[in-house]
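Missing here is one protein chain; the remaining ones are kept as they sit in the complex.
Up next is chain A:
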Amino acid sequence: MDPECSQLLPALCAVLADPRQPMADDTCLEKLLDWFKTITEAGSSLLLLQGNPCLVELLCHMLKPQDLSSRVLAFSLRLAGVLAAQEDCFQYLQQGELLPKLFGEAGPLGGAAWTSPTVRSGWIQGLRSLAQHPSALHFLADCGAVDTIFSLQEDSSLFVASAAGQLLVHILGLSMPGPAGGPPSLQAGDWPACAQKIVGHIEESLRATATPQITQALNVLTTTFGHCHDPWTQVLWVRLSPLVAGLLEKDPVPAAHSLVDLLLSVARPQALRAQAFAVLLQPLACVLKATAQDPGPSGVLDGIVGDSMTADMLLPSKAACVGLLCRTLAHLELLLPLPQRPCPWPQAPLLGAAVTLLQLCGGSARPTSDAGRHLCGLLLGCVRVQRAALDFLGTLSEGTGPRELVTQVFAVLLEYLRSPDSSPTVLKKAFQATFRWLLSSPKTPGCWDLDPHALLFLRDLLPVLQKRLCSPCWEVRDSGLEFLTQMTRHWGGQAGFRHALLASEVPKLTEQLLRDPESYVRASAVTAMGQLSSQGLCVPAAGPEHPGGQQKSLLAELLHILSTDSEGFPRRAVMQVFTQWLRDSHADVAGDTEQFVAGVLQVASQDLDWEVRAQGLELALVFLEQTLGQPRSHCPCAVTPAVAAPVGPLAQALQPLCRVRLFEFAFRALFDCDRPVAQKSCDLLLFLRAKTASSGSLQESRSSPHVASVEAALQRWQAGDQAQPLGDLEPEVVLAVLRSLDLEGLQGALAESSDHVEKSPQSLLQDMLATVGVLGGNEADCY
C-alpha cells in the first residue's frame, strides 16, 4: 500500500466505524473491498494489518453493541474473511479471538443486525473468503458455522440461499483430499468431519419429502460435480447415486429440472462418463423411440430407454420437454469437440435424432405412434428447439454419417430454408448449419470443388437463396447475404460452384441489395459484392463493348456508398472490401492504385465514424507495406528493425505515400478524438519510423522552415483545431517531423484508459472521505 493511502486509511476507518456518518454509496465499499483483495493477493495480509492497525480496530469496533449500518457490518465481515484467507493472518486474528466473535454466536449472528439479508450475505461471503486452509476448516467446525449455513439454504433471500449452497460446495471441496491425496475411501467414517456432516445433510435432504429440500441438495451436488473432477467426486457419486436414482423412480419426479441439471453436470467429469452420458442421451433416445426409429447400429442409444422410461415421463409437458431438449443439445454440443468425449461417439443416432427433432418442429415428421404424435404436438413450431437442434446439427458436421442420413440432413436443412414459417433467427442458424455441412461434404482428392451431391444440393439451394434475398424481413436478407459471402469465399474459385452461381439470379439480386433501405443489409451486400467481385463472379457487363464495365461501376458504387451512406455499417464494410481489394491487388485497384488510395483516404478522413477512420489506417498500412516493398509482418505493432532495406532510395519510396496524402491522413488521425484511431495511427507511424531509421540516405532537414510550419500545424491539431491542411509534404519533411514527434510518449498516454486517474485507490479513499465531509474545506462552512 502506498504511503498516501496509508495516511488516509485511519480517517476512513473512523468514518466507517461511526454510525453517525452514513455511507450513502455502497459501491464505494465494493470498490474498497476489491482494492483490499488486490493488495492481499499481491502481498502479505499480516503485514498489511500490522502496518495499518486501524483495520483491526475497525473489526473490533464491529463487536461493540451499537447501531451500525448493515452495509458497514457486512463489509467488515467480508474484509475479515479476505484478510483471514492467509493462514498466518488467520492465526493473528485468532489470537484476539476476533474471528469467533465476528462469525460465531456472539457476533451479528445472534443480534438484530442478522435480520438484514446484507449482513447474512456478508457473513457467508466472509466465510467463503476465509475458508482456504485447514485451520479454517477446524474453525468452521468449532464455531458451528456449518449448521448455520444449512439453515441459510432456506433463506428468504434468494441471493443468501444460493450463496449458502455455494459455500457448502466450497467447504466440501476444501475438506476432501485433493487429486494428490491418494485414493479416496468409500467409507464415510474415513472422511473429514466437515465433509461427513455436509454429505450427511445432503443424504438427508435427498430422502426428504419436501421438494425445496431436495432441490437444495441437488443444486449443491450439481455445483460440486460441475466444478470439481477430483477422484473423491466419483466416490461421492457412487455413494449418492442410489438416492438420486430413487428420486427418478418417484411419480411425479420431484425437482425434475434440478435433477436433470445434476445428471447433465455429472456427465462432464470424465470418470463418470459412461454412466452419465447415458443419462444425457435419454431425451434424444426418447425422441427416436417415440418416432419409432432404429436407434442405430452403434447401439449406444439402444437400451438407454427402458420400457419404464417413456417420452411421456421424461418429456411430459411442453415447457419441460423444450427445456430438457434444449439443455441436452447444448451440453452435447459442448461435449462434442472435447478430447475426453465418450468413445464410441454415437454420431449416426445423434444425427438421426437431430434430424428427427427438426422434422417434428417443422411438421414434416409423420409419427405413427401416440407418443410420437404427442411429441409432435409439443414441439411443432418451437423456435427454441429448432435453434438448438440446428446448432447441434451444425456441430455434428465435423463427423461423418451414413450416406442416406447425410441426404436426410441436407433435405431437412433445405426444408427449413424453404419454409415460409421459419423465423429469421432459425433461418440464420439453418444457413450456418448448411454452410458447415457443405464444408464437410467429401472432397475428391486433389480437387477443392464441391462433390457431386453437394452440387446437386446447390442447385436446389440457390433458388431458395434468391427468394430469401427478396424477403420483406431484413434479418433474412442479411443472413442470406452472409451465407453467400461465406460460400463465395470458400468455393468462389471452383468451376462447379461458379457455374451454378452464375446461372442463377443471385449475383444480380445481391447487387440490387446495395441499395437496400436497411443499413445492415447494405453492409452485408457490400461485403458480398466485394467477395463476388474478387472472385470475378459479378454479373458481366450489359454488352460486350464494355468489358469490365460492371466492375468499374461497382468500385464507383462502393465509393458512392462510402461518401454518402448515412449509416456507419455500410461505410465500414466498404472500407474492409477496399482494404481486401488492395491486399489482393484486385484488378480495378491495380490499374491505378495511387488514385484509388488517395480517393479512399480522402473520403475516410472526413468520416464521422471512428471505425471507418481506423479502417482507413489499416488500408494506409497495407499501401505503405506494398510501397516499401516489405511483406507485412504479422503484427505491425511489434516494431522490429527493418531487416531488408527498402528498394531504391528512401525518398523515392516515400514519394507515392506523399502523393496519396497518406501522412496528412495519419497525422490527423494521430490526434483523433477517438482513442483507437489515434493508437492505430501511432502504431503506423512508429512502424514507418522504425523502417526508415536504418536508412541513412536522407538528409536531416529538421531546421527547415517547412518542418517548423508543419510542426506548428500539428500542435494546433493536437489542441483541437484541425481546420488547417498540411499541404504537400516532401519525404524529407515527413521524416523530420516523424523523428521530432514523441510517438512513444503518445503511445504510452493512449494506452492508459481515460479514467486511469479516477480509478486509483487514493482517489477512491479521497472520494469516500469527501462525501462525508472529513476532507477539504467543507468543515469551515459549519458552525
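We take it that a contact is a pair of C-beta atoms (placed from the backbone, for glycine too) under 8 Å apart; a residue touches a chain by one contact, two chains touch by 3 or more; residues count from 1.
Heads up, the rule we're going with is that contacts and distances are computed from a predicted model.
*Asks:* Can you pick, from "Integrator complex subunit 9", "serine C-palmitoyltransferase", "Maleylacetoacetate isomerase" or "Exosome complex component RRP40", the UniProt protein name of the chain not displayed?
*Replies:* The record names the chain that does not appear here as "Integrator complex subunit 9".
*Asks:* Which of these, A:Leu509, A:Leu628 or A:Leu670, touches the one chain of the complex that we don't see?
*Replies:* In the complete complex, the chain left out is touched by residue A:Leu509.
*Asks:* Specify the residue from the set A:Pro339, A:Pro517 or A:Pro705 that touches the hidden chain.
*Replies:* For the chain that is not drawn, the touching residue is A:Pro517.
*Asks:* Looking at A:Pro108, A:Pro283, A:Pro367 or A:Pro656, which residue reaches the missing chain?
*Replies:* A:Pro367
*Asks:* Of the listed residues A:Ala319, A:Cys473 or A:Ala590, which contacts the missing chain in the full complex?
*Replies:* The missing chain is touched by A:Cys473.
*Asks:* For chain A, which residues touch the unseen chain?
*Replies:* Chain A touches the chain not shown through residues 363, 365-368, 372-374, 376-377, 380, 419-422, 466-468, 470-474, 476, 505, 508-509, 512, 515-518.
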